[in-house]
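Working notes, beginning with the structure itself.
A protein chain is absent from this complex, but the other protein chains hold their places.
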Amino acid sequence: MLDSVLFYFFGGVAVLSAVLMVTRRNAMHSAVFLITTLMATAGIFLQLRAEFLFIAQIILYVGGIMVLFIFVIMLVRLDVALHHVRFRMQKMVAVLVALALGFEVLAILYAARRLPGQGLFISEITPPDKLPPNSEELAKSLFSAYLLPFEIASVLLLVAMVGAVVMAKSKKGAEEQ
Amino acid sequence: MREEGTNQNATLLGADELVLNMGPQHPSTHGVLRVKLKLDGERVRGTECVIGYLHRGVEKIAEHRTYQQFAPYVDRMDYVAAVSNGLGYCEAVEKLLNAEAPPRARVIRTILTELQRIASHLVWLGTHALDIGALTPLFYCFREREEILKIFERYCGARLTTHAFRIGGLQYEAYDGFEKDVERFCKDFERRIQEYMDLLTGNSIWIGRTRNVGVLSAADCIALGASGPILRASGVKWDLRKAQPYAAYDQYQFEIPVGTNGDTYDRYLVRMEEMRQSRLICLQAIERIPDGPIMGKVGKVLKPPAGEVYHSIEAPKGILGYYLVSDGTTQPYRVRVRPPSFVNLQAFDKMVRGHLVADVVAIIGTLDIVLGEVDR
Amino acid sequence: MNPTLEALLHFLATWWVELLWGVVIVAVVPLVAGYVVLVERKLMADMQARLGPMRVGPHGLLQPIADAVELLIKEDIIPDNADQLIFWLAPVISMVAALTSMGAIAFGPTLQVARDINIGILFVAGVSSLGLLGIVLGGWASNSHYSIIGAMRSTAQLVSYETAAGLAMVSALLLSGTLSIRAIVDAQRQSGVWFVFLAPMAFFIYLVASIAETNRAPFDLPEAESELVAGYMTEYSGFRWSLYFLGEYANMIVVASVATTLFLGGWLRPFPNVTWLSWLEYAPAVLMALAGGYSIYRAGKQPVAVQTGFMWAVALACFAVAVLFAVPRFVAPLNFVLPGLNGAFWFLLKVSAYLYVFMWLRFTLPRYRFDQLMHLGWYILIPLAIVNVVAVGVAMLLENAGWNRWVGLMVTTAFTLGTALYLVHLQDKRNARASSAKTDVLPGNSYAG
Partner (left out) sequence: MMSPAHYLFLSLALFLIGCIGVTTRRNVIVVLMSIELILNAVNINLVMFSRVFGDVAGQVFALFIIADAAAEAAVGLGIIIAFFRNRETVLADEMDLLKW
């Protein structure tokens, strides 16, 4: 019961604010609604007993990436530039693409429903209180089986950081770091 | 913030400069100075000072008052150092009258003026430190300034705009225990000033905030007409108390502190040392205050001969000059004041360019302006 | 019975403690924050040779309430061109984040606000960092240049210093090997010393970074009143402003609690495992009694009768608390509350000490400039924190390899300290170079004469 309430609450908030995010004209509003979506998704993670991912989502996504977005929006002060029309002919294309994609996934879901044995609706799920401590499990997995990807990801982040600094650096050079 | 002249569409990134309007209502523009800053990010690319919010037409008022009547008005220009303003005016009129204050009056004037210099520098130190974010020195400074104001109050009944001196000498005799009060203050003050030095001088944040901020070279200072501690911090040993002694300064020994870099830190050190020197002057002066009358021979009605005179003194903030033109009547024909704050403020743009917003307040603080004097 | 109602009742039966705590936090933290402000003002007054608030109530004791009333009935101003929605939302975000993060804090072995969640310390740190969003959005929505500059400063500052704080926390987490708050404190009990002695540099880094994170002087640039009027809060007034204010003080309590938990042994008394010091268990009662005695001593010296009476009231309150601490020790059936009571005492004492350091620094130090702040963060604290994490790891390895723990620690701490000195030296050199360059770069025009 609690599960379903939580799921519908978080899911509803996520979808609603995602829609608002795409439709709001003001980029800052979009960012705020995206934050709401991300928080709701974090709630879904918590409901799925992925505590570490829940807090990682909050710290990294909301506290890090979204702050970066807001920072850039402030830098460029988009509200000034936003008196243009929002939708153009792309709109039709976009809806078509989205619909096609949606049908495709729905079709797969429908097909999977009729799969024998372990299809999509699995009934035997470990009950929450029998789960091993989440962060410990994650850490073990991350630092043993997935050590190489982990290192690669860290190199990727480093490269991205250097790239971002180089990109954003003022051409005026030394005076602003 | 939607002032005329500020660009609403300015961005923090683009080629467009962001115009930040500081003041006239701002916690650290020391009154009603208004500065328009052109910013690139947080870096200042240009400034424009807007003054006049405190303009009262002091110089014009003078033309419709007798010489004595005008004397209280000068206290209201640099209201942080009213005694020094009064001294400059009284001596200028005396020069015009070819009169002289008796020796006793001159010594007492010197003592009070030096106390006023300490008080003025204390206000500067407190507010300057507060601008840079140190909260506590302000209260310590005001505690000491309170002692000085108490001496003023006992002497003439007023604390801030004292009107302590009269043309030709003094109205009030030094009260009983005047020397003792001054001596007690001076004895105590050495310890206090060490306290401020302990709080700030070696503090690495303070050094980081002030060193190499708002650098003025000696040549810049002279070209801009900057005077007082600002000039001396740039290494020019120019102090009217030594160069053109007035009051009783020729009787006392004191040093003129000079800086080397001409940055905010040097100005801080120079002013701190000036307070110490003022303390020494006071101590020397109270040792022997000559007896005699306190009022020179000037009539009840002042009618200076037609002519003009310029007299300048070393006020706490720099050279304070009075230019008086007399047409032989009881009222001055024209009075022109050379206020140190106003002239020193000219250096602001030069000092600020290329610095950050945070340095702007540090530089306004180090200029030690009083808007009452800038706007007059 | 209707299944929905049944589910609701079941929910309430399982979670009533947490719900109650939620209500308590929302009700009590504003009051506590108000009194933290009063204590701060009184301390500041004491350090600045003045009295501080004296008018409202005896010794200004009702000042926070008067302030709260004043703020509540103030006119609510929203600037014309402000973004209404975000302007309204931003302070709420700030405060909710601060209050929520309190949820996972444990004040004692039996006194935990919410349940002991698996990721406790991360939860506190992560959620409290969301307050940044409120600051940034508020600054942006105000449509004022001061606000937006404050918000930009805030973003850059908090993102930088959170990194350093996070890395400092990692050192303590390495030593404890868990994220759960209770387990962290237990680990300190088992190792016999607080982690501040095992990882002093980490504590230092966390101290500095936490001051920066809570926008306190000398890192209060986002709201530097002498530069930006009030930074991101410039356009806020009345109730909204008080939400920001509340969030800031709640955040201070949160970071102090995190530091206490991670480095200062949480609710453990000093030397938790030394038996001959077990008389310290009586310390709460004794200390409170002493405070009461001092109040009586001072009562005779008060100039006004009201104040004398007030001092007596304080003394009686202290004695009452002392009795509260003492009774469970001597009355066997009440023994079970003892760990919680003593734990809460030590925890709050440590939090207060940490907050005192915050305030002390605020009264003493001037403010950093923005570039200096960034240099301190990125050139000194973050590299130092990284080195420190490695050093703590090496120390643990050495201990596993059979070294004496303290020898290993000395070596690694000395190494970290050396790194710190080297970094500071580098920074000094960089400064010297930059400043000599700057004087050349300055455009030389605008001579008046």
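Letters are used for the chains, namely A, B and C, taken in the order the chains are written, and counting of residues starts over at 1 for each.
Please note the rule applied: contacts are C-beta pairs under 8 Å (C-beta built on N, C-alpha and C of every residue); 3 or more make two chains touch, one makes a residue touch a chain.
This one's a predicted model, so the numbers in the text were calculated from it and none came from an experiment.
For subunit A, the residues touching the chain absent from view are 3-4, 7, 11, 14-15, 18-19, 21-22, 27, 30-31, 34, 37-38, 41, 44-45, 47-50, 52-53, 56-57, 60-61, 64-65, 68-69, 72-73, 75-76, 78, 81-82, 84, 86-88, 90-91, 93-95, 97-98, 101-102, 105-106, 109, 120-122, 125-126, 134, 137-138, 140-142, 145-146, 149-150, 153-154, 156-157, 159-161, 163-168, 170-171.
The working rule: only the chains that are shown with their structure count from here on.
Taking the mean Cα position of each chain as its centre, B sits at the greatest distance from subunit A. Ranked by the number of C-beta pairs in contact, the top chain pair here is B-C. Averaging C-alpha coordinates per chain places the centre of subunit B 43 Å away from that of subunit C. Distance between chain centres (mean CA atoms), subunit A to subunit C: 31 Å.
Of all residues in subunit A, those that touch two or more other chains are 74-75, 175.
In subunit C, the residues that touch at least two other chains are 148, 152, 371, 441.
Of all the residues in subunit B, the ones that touch subunit C in their complex are 1-2, 6, 12, 18-21, 26-28, 42, 129-136, 138-140, 143, 199-200, 203, 205-206, 208-209, 211-212, 215, 220, 223-225, 346, 349-350, 353-354, 356-361.
Of all the residues in subunit C, the ones that touch subunit B in their complex are 44, 47-50, 81, 143-146, 148-149, 152, 217-218, 220-221, 224-229, 362-372, 431, 435, 438-439, 441-443, 446-449.
Those residues of subunit C whose C-beta lies close enough to touch subunit A in the complex are 3-4, 7, 10-11, 83, 85-86, 89, 117-119, 122-123, 125-127, 129-130, 132-133, 136-137, 139-141, 148, 151-152, 155-156, 158-159, 162, 179, 371, 374, 437, 441.
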